[in-house]
Every structure is written in C-alpha cells, then in structure tokens.
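Apart from one protein chain that is not included, each protein chain of the complex appears where it belongs.
Lettered A and B in written order, each chain numbered from 1.
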Amino acid sequence: MRLNFTVNGRPQEADDVWEGESLLYVLRERLGLPGSKNACEQGECGSCTVRLDGLPVCSCLVAAGQAEGREVVTVEGLADYAAQRSRATGGCGTALDEARQWQARGTDSQTGEGTELSPVQQAFIDAGAVQCGFCTPGLLVAADEMLERNPNPSDADIREALSGNLCRCTGYEKIMDAVRLAAARQSEGV
Amino acid sequence: MDFLRPASWEEALAAKAEHPAAVPIAGGTDVMVEINFDHRRPEYLMDLNRIADLEEWEVGEESVRLGASVPYAKIMEHLRAELPGLALASHTVASPQIRNRGGVGGNLGTASPAGDAHPALLAAGAEVEAESVRGSRRIPIDDFYTGVKRNALAPDELIRAVHIKKADGPQQYSKVGTRNAMVIAVCAFGLALHPATRTVRTGIGSAAPTPVRARTAEEFLNAALEEGGFWDNGKIITPSVAKRFADLCAAACNPIDDVRGTASYRRHAVGVMARRTLTWTWESYRGAHRTTEGAA
C-alpha cells in the first residue's frame, strides 16, 4: 500500500508498504531515517520513541497505515522541532561511505561543529549520558517532550517520564544529570 | 494482509461484518507485538484510529461513557475524580509511550487475564458497549470475560465504549510486578467502596484464567460492615475483618505457576493487596465521613 504522512515537517510518501509493517520499519528502511532504533519491537524499551501528532509513542507498535496523514517527529528532526522550524530530510538508509566517515568527522570533542542541537541533545553530550548510544534517540525524544510539559521536573518526575526507555550502559545517572542540566539551561534561557 | 481504514464507525461495523476475521487495531500495543514477532498474520487489519469518537468520553449522571480508544494517559489526566480506580490502574500500564496509545478497548478485546484495566472495571462496575451491523448491546463486565484471552464478543462485533459507574466512594488499585515500572502484572487487585449501596466490589487480575471478582470476600465484607455499623460510625475496620477479607480474596484466586511468579506467591500477594487497598480506601472513606459529619 501507499503511505503519505509528514515526518519532521516534510511530507513523505512511501510505496509498496506491506500492511504489517510498523511505522518504525517505514522510517528506518523506506525513508532513510534510521535514528529511531529497533531494540525490542514490542514496546518494552523505548528506543524507537517518536512523536506522533505530538505524543511520544513507540513507533514499533504503530502500524504504518495508522500514520497516514499524521505528523511524526523523529530524533533526526528533534533539533528543528525544538527550534520550531521544519527541516528537510532525504536519502535512504545510511550509505556505506557515510557510515565509514563517522569517525573521520569526529575528530575532536567539539565534533559536529555547526550542527544545531536541541538543549537536551547538547546536555546528553555534555553530561556523558551517551555511551553506546542505542537508547539515546528514544530517550531524547521522551526527555524533550517531558521538558516541554514540565520545565522544572523533580528527580522522581524525570524517572517517571523516562521509565519507558531502557538503557543498558549508563546506569541512568548521567541521563539524570543530562536532563537536569537541560532543564537548568532551559530555565536560564541559555 | 489487507489494511482496512474505516473513516467512520458505521464503515468499521460494515467492514467487520464483511470480514469477521479482521483484527481491529487502535493503540497497536498488543496487535503489533504479535505481528512483529510473527505470532499472528491476520488477513485483515482494521485501523480504528480514524474514528475520532472512539477517543472521546462523556461524563454522565451515573456513569462515564469511555470511548474504547481513549488512551490511558487521558484517563489518568482527566478522569481521576470520576474513575479513580481506573486512573490508578492506567498509571501502572507499561510505559508513558504505551499509555499514550493504548486504551481500555484493547485490554477488553485481548481479554488477557494480565490486562491492567480489568480489576478496576470489575471493582467499579461497568458495561461494555458492543456493536455490530445487527445492533448494539451492553455486556455487563461480570459476563464479559469468558476464558483465557476470550470474551463475550461475537465475531462481527466491535467494542465502541465502556460505561463505567462513576465513583461514589474511594477506589484503589495495586499491581505486583517484579520491576518498579514497565512491567506486566504478576497479579493485580482493584477495590471500590460503594457507600451509596453500602457495598464493596473487587477485581483480581492475573491470578485466574480470567479477571475475576472475589465475590465471597465481597459478601463477607458487606455483611461485616453492615453488622458493625461501619458505614455509619466510620470506625477503623477490625483487623480480624480485614484479615478474613484478605484471606477470602486470596482464596478467590485460581492462579498458575509461570515465568512471572508462582501460584502460591500470587495468592499471597493478592491477600496483601486486598488488605492494603481496603485500609487505604476505608481510611479515605473515614476521612470523608468525618469531614461530612463535621460539616453537618
């Protein structure tokens, strides 16, 4: 079947979608947006969290056809979403040349200079909340949405809001630090 | 596989009549797991997300008409006063992401004994509004669960809404899982005090082939409360009464040993939850009772 919906502010069309495909599969394998991760495909880890009409959801549990006509924001669009701008995305998958280049671009602690990041993305880097990074996109989408609703969360609020996102590397302490940092920066207007 | 996208409730009923094997999908939190893991390959998948009124609710005089797809997050946020038990149960559902998608209709459709909403619905008292092209009917919640993952729906029927009695007294809900969040129930317990009728209702999850009420426990407690004049005097419930109630609730279980817990633990935990939720609701009732008395 054919699918039309909006991803990160840009209209997208996918063809030959199998009816049992998830929104996650369509994003990753058909639209070249592999940022949302496929860690459990049963809604038990949060790695595939995207915003569907504004709400954080597990994209692995949204049938692709259910996204018809709706708005999706993924980690790739988070910075722009946070900046309330729309940004175009394109391409398909991660080309091998691109894949080979990641470290080459990562030459310093200030890698990705020129990349606009949302406050929560920057805070994750600064606080050391990223290790393997597989849980990171989902956590960022969830944390960003929480800070939108609740700019001054208590620790228990943060833990509750992120309780649907598993991380296996960090023990969550640095993630707590990152969200606190993003909240503090946000409230200082930095 | 075909993907059906009815734009209205009538279209959905027509499609279901034409394809009784069509699997309705709303929040997707059950159906998509089965598809992702190859446990289910329905011939037709029917998306209910385009039917807006399934996500609406109306608060009436006696009850709340809750659309089948109202997500748990909305119940927590908006219906805490009217449906406190269900709101508490909603808060224990999986994760924030799932609570943004899943609704009571899915719990009822799947009818898993581990569904979080069931004990709250049983305790509050509810009717399931089922409809097909043949017409609409209300199925009392007590008659809805017919077996392990089986319910009273006919093949051509869809769940449109649930009519849940508005709380006329305190309600509580507890669920045991082996993790502090995002966990499937090892067992769960819902309790509602109904001062208007001077009755107590219960619901037990994951401790029998279907969600069940602890009827003997309810009858015992109703009688004990009546006999002791508790509803009027607002006294603390005698520990022996609370214990007997807890034991009868545990006895109402018919659990199995599985990877999530032993049968023996489930019985034990239901008893503990029964006693605690009775204490919490009764304390709350006494507090309200005293306030009322004081005002009068």
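One rule holds in what follows: a contact is a pair of C-beta atoms (placed from the backbone, for glycine too) under 8 Å apart; a residue touches a chain by one contact, two chains touch by 3 or more.
Throughout what follows, contacts and distances are computed from a predicted model.
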| item | value |
| --- | --- |
| Missing subunit (named according to UniProt) among the choices "Spermidine/putrescine ABC transporter permease", "ATP synthase gamma chain", "Xanthine dehydrogenase family protein molybdopterin-binding subunit" or "Transglutaminase-like domain-containing protein" | "Xanthine dehydrogenase family protein molybdopterin-binding subunit" |
| Residue of B:50, B:91, B:198 or B:286 touching the missing chain in the full complex | B:91 |
| Candidate in contact with the missing chain, chosen from B:66, B:139 or B:186 | B:186 |
| In chain A, positions touching the absent partner | 18, 20-21, 28-29, 32-42, 44-45, 47, 74-76, 78-79, 92-96, 98-100, 102-112, 115, 117, 121-122, 124-126, 128, 130-137, 140, 156, 158-160, 162-176 |
| Positions on chain B where the hidden chain makes contact | 36-38, 88, 91-92, 172-184, 186, 259-262, 264-265, 267-269, 272-273, 276, 279-280 |
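Simple rule for what comes next: only the chains that are shown with their structure count from here on.
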| item | value |
| --- | --- |
| Chain A residues within the chain B interface of the complex | 1, 18-20, 22, 41-44, 46, 49, 55-58, 60-63, 65-66, 68, 142, 160-161, 163-165 |
| Interfacial residue positions of chain B with respect to chain A in the complex | 1-3, 5, 25, 27-29, 31-33, 35-37, 41, 45, 47, 49, 73, 94-98, 100-101, 180-182 |
